[in-house]
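This report refers to the structure that appears directly beneath it.
A single protein chain has been removed from this complex, and every other one stays in its place.
Now for chain A:
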Amino acid sequence: MNQTLAALWASRLGFTAIQAPGTATAKAIQSKGLQRLHYHRHYTEAHQLPYQTSIGALRYRFDDLKSLLGKASPARSGDYLAGLAAATYEERMAAKMALAELPLKQFLNEALIPYEQDEVTRLIIDRHDKQAFAAISHFTVGDLRDWLLLDSTDSQVLAAVAPGITPEMAAAVSKLMRNQDLILIARKCRVVTAFRNTIGLPDRLSVRLQPNHPTDDVRAIAASMLDGLLYGSGDATVGINPASDSLSTLMRLWQMMDEVRQYFDIPMQSCVLTHVTTQIQAIEAGAPVDLVFQSIAGTEKTNSSFGINLNLLREAHQAAQSLRRGTVGDNLMYFETGQGSALSAGGHHQVDQQTCEARAYAAAREFNPLLVNTVVGFIGPEYLYDGKQIIRAGLEDHFCGKLLGLPMGCDVCYTNHAEADQDDMDTLLTLFGAAGINFIMGIPGADDIMLNYQSTSFHDALYLRSVMGLKRAPEFDAWLARMAITETNGKLRDIGRGHHLLQQLQRISGAA
């Protein structure tokens, strides 16, 4: 960090360290909270614990749970922008130490955003599974980290406990973890979903093929789609971010992808990433809609700024389910999220951006999605400043989502005004390979010419497969071999000019 930046960040302080002799330890005080086991729908100041910890002669006090979480977060520009970050390195550690002593039950007592004000909070509380929670209900946040790292806490144990973990607990424990912890535990979490193929099996990696074009030109999109398929990508979904919101333009995109899928009998699912209301209209108009996409966030106010709420998502989910288009499974929702979206929409309620992000996963969890994609570096440097912050956030999101039982993927990406480059993406991509991520993005040359940002490419996916020994979704792998795109070991074959796909796809898609 250079001088200017340090000065700038230092100016965003809410320094709360106070000089006082230590009386009771944080742990002793917090143990009173253990008496409160029932769910509070109305919480008051009286229910809050005094969050504090002492380091030497200095006692650090934190106003409330959300303030504690904010200050315990690893440094990132968005929390400084919101005025929620720790003022000093020591204050950050003090917050982590106080957080480590906090009983998990306190997360059920103290809502970060009031139950009455926010439907995501209501979803979190109403859906909390007390039986699943029983296994960890006696833990502090620090205990939870230790327990998650035990060898005996395996995939089955993690899957059983997932409905008992709230997003805030997941966010809290992640703040005590190093990157290797986030990787190790996420790798143990297995979340398998299916529609026309099966995603998330051990030692498998899927790719969302993203063939965007600035004017939604069907020939251009088909060209990028062909490029991706011939590079062995597209098993997570072929998903287009359209520039237009005109239904007739979008109908052509759905139809083109479906014609290609049917003609070549590809075990894949397609998606047009437009607003959920437009997708409902498209279903009513007879479009072949496989997956329903929507950007979601962790607070009602932010979702409202996206023009959505949970009921609208339920309506869309039901509409798509009624089409019964899945063959090997019926997971059909595709959600995108990203740290910073709540602050950006003024809907963060003074909750740090990583905790807001984890709350979005509670909304996602309600719909048994096929794919949840954290678009980690897209929003810009005012939320995640550089490669270090983007890498950390990506690992946190993947960990929290997996811990909550979601099929996590990541758009490993950055914008040109962030202090990041393709080397940082290589690093995060490789870490995700180790962490067992379900899917990544595949964009021609990693350069999205419509959304103006850089992500990962078809080549990047091949690299990760090569160094980590990762195969594709089994149905898709079999199709690629059948089409003579890959060898039986999954390696790409040389594609000749006369290849069937090359000959026919242009004709099918009207690209000739």
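As a working rule, a contact is a pair of C-beta atoms (placed from the backbone, for glycine too) under 8 Å apart; a residue touches a chain by one contact, two chains touch by 3 or more; residues count from 1.
Throughout what follows, contacts and distances are computed from a predicted model.
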{"item": "Name per UniProt, for the chain absent here [options: \"Ethanolamine ammonia-lyase small subunit\", \"Tryptophan synthase alpha chain\", \"ABC transporter permease\" or \"Na(+)/H(+) antiporter subunit C\"]", "value": "\"Ethanolamine ammonia-lyase small subunit\""}
{"item": "Sole contact to the chain not displayed, among A:L84, A:L144 or A:L273", "value": "A:L273"}
{"item": "Contacting the left-out chain in the complete assembly, out of A:M256, A:V375, A:L404 or A:I485", "value": "A:V375"}
{"item": "Chain not shown: contacting residue from A:Q106, A:T140, A:T166 or A:N241", "value": "A:N241"}
{"item": "Residue among A:R122, A:K388 or A:H459 touching the omitted chain", "value": "A:H459"}
{"item": "Chain A residues that touch the omitted chain in the full complex", "value": "2, 4-5, 8-9, 77, 80-81, 211-215, 217, 219-224, 226-227, 230, 241-243, 245, 273-275, 278, 295, 305-308, 336, 338, 341, 344, 375, 378-382, 385, 415-417, 421-422, 444-454, 457, 459, 462-463, 465-466, 492, 494-497, 499, 502, 506, 511"}
